[in-house]
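With one protein chain removed, the remaining protein chains of the complex are shown where they sit.
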């Protein structure tokens, strides 16, 4: 296991811990409301103390309204022999999310109008929801669908749609300043792993690590249902967030051990973009750089006109860009402890960049005399300059107009290799210590 | 025949109409002044009601002075047998423009000093003028010139140079605002087709189309002699034009069915550049993008320092860039109804872009709920997002800082595909109707 460069996070077990939490949460049937969300948040609260919020159905949230709460206890399809050909208890993806209750006998023809499958992925159960139109339906593998024989089928959905609440969790870690870093992930997907349990489990352990040390910035970490949840959250917190949030990350699809991916903010020019791009460039230069036109997660809300938060999305295999996406193939085999750890380290590195970012200003005119401070090889020989080159490059751009990320980009060194040099220059009195706090 | 996308211009006959007007105008001997210009403007006035302006010779216009008026009735060269070896009535290009009157017998050697031909295009009669130096001369094909035998020749030019007027036509179409779109073309070239009768005939029918519907902008359309005419026009109208003109097109060489061409404004950064580049990119992505260093038509005046109008030139085969340029080969075979129609549609599309350009601003925070407005498929399945993607992209950049052209460039969709989406969003109350007027 690796450690985050330079600032000593011990990640030796975090990959396993994240994976184990995902295993625990996997069977729960989550949706945008309901007891599955509550149970998920309760288990996460065993790791970090979430404040749980319940927002009543019917509450106006921007252009939307909090929908009725949906709960489900059972759902299946019986054939004429009474055999369960589809069973929600076997895989909760079998049920279309927000299906209304039903208990009927239907012909195969009638049933077909309520079945969803993927001919191009015949063994996968697709993930389908119908939040805002009354409907019931089942999702099955296409191969099973093709095996259904003519006849009568009993369909039973023991669900309930009624006024209740939308539930989300919030965790605020107070830092030295009111300026905030915002982390968001979602807890509304049923039994899928990369999209989406990888986000909440990573956010949980990242929050734990953030809380383990004093921080310059305040951290606002939210576990919300996608879209309606982020809109609900924004509708209650937009003013304070617009004032305080300097950088945010939407955390989704962070569990595979495939490529790293970046979805920029609306114009790609926020501090979050700058932080993410710098870390990705040096740690994962082969990362996939998407356009905002490729967005699809809650950055859609956080970067919408009028909201305009500095938020980017960091992923491994991005939603919509891997074949298992939104099917039963997005399961515990697709996500690995190593994949989660890589994402965890990427985000931890971004946070360290944020926390350690300064705009250093060299305290003398001209180059400082490194020699008298023990920073320079006194004997000038043909190649002796090479060893101090990095320090001099850092100093050359430490003119008070560049932060460490700018300097890193300009001189081509990762920020984490600049930290020890900054430390030496502070100790030598060439940088003000106060710049570094 | 095609129609201009999206806004219903019926172009079914306009190509033939433009071509027919060109056939009618072709034989007239035009120059920068004189009765050929008057007759040309009179025939155009049968289609659109031009205001004809007559500016006296000697009038100071910026650094220039309106020259004497030139008219010509006949011109020829007779050989010793009395045979017309060169006859102006056969092709008015045979006479150097602004030739002074003469009736003399000269040797072939003396005559040679007044002959112009193109060795590299031996069958073409070149187009030559001498507006500002007293001179007479004839233009002939190089093959004919090489066949001239030693001997005496009688040269006769029945022309007149005297104080008179420079004539131009102006057509103002009042719109809802005082802001103006400026269209300019020239009517000073004798019998040539692409450069230049294509410009005036296109401008005539474009003006007719513009006048056929209410317009947001006022249109200032001028038919002037090149250089001295545009300078004369500017000297009389510069203040109002600098105040009002938001976009202008110089229309020249628009008749071939070869490539499309674009000559930018002086710095390539005006609204006219933005409009033209957007339309060209989506309609004719293979267009030729020239530099302002390649200019050569009246954009030379409209984009000169101190004048600084937002004007670009749109062409098919650009002046100076096709082999037939400024010769008798630039004739009615080079220009086609199809070629003219393509240019007509390009300019009409630019005008539609101008007229329909708005800076939309979405009226809610976060993404709107499309579903309750019937704008979204309620059933969320693996690929259902694709169909609303375009609408959401438009909304994402409808933040009040981008006009439709900016949004088109950002999201990679032509503006004319955005119009129906804008209409739906206005009807849904998500865009203010007033933004769209």
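Going in written order, the chains are labelled A and B, and every chain counts its residues from 1.
Definition applied: a contact is a pair of C-beta atoms (placed from the backbone, for glycine too) under 8 Å apart; a residue touches a chain by one contact, two chains touch by 3 or more.
These figures come from a predicted structure and were not determined experimentally.
Contact with the chain that does not appear here is found for just one residue of B:35, B:204 or B:327, B:327.
Between the chain not shown and the residues A:139, A:206 or A:398, the one that touches is A:398.
Touching residues on chain B toward the chain that is not drawn are 62-65, 96, 116, 118, 126-133, 135, 137, 227, 230-231, 234-235, 238, 266, 292-293, 295-296, 300-301, 303-308, 320, 325-327. Chain A residues in contact with the hidden partner, per the touch definition given at the top, are 361-362, 364-369, 371-372, 376, 378-382, 385, 392-393, 395-400, 411-412.
Here is the rule we go by: only the chains that are shown with their structure count from here on.
Spacing of chain A relative to chain B, judged by their CA centroids, is 55 angstrom.
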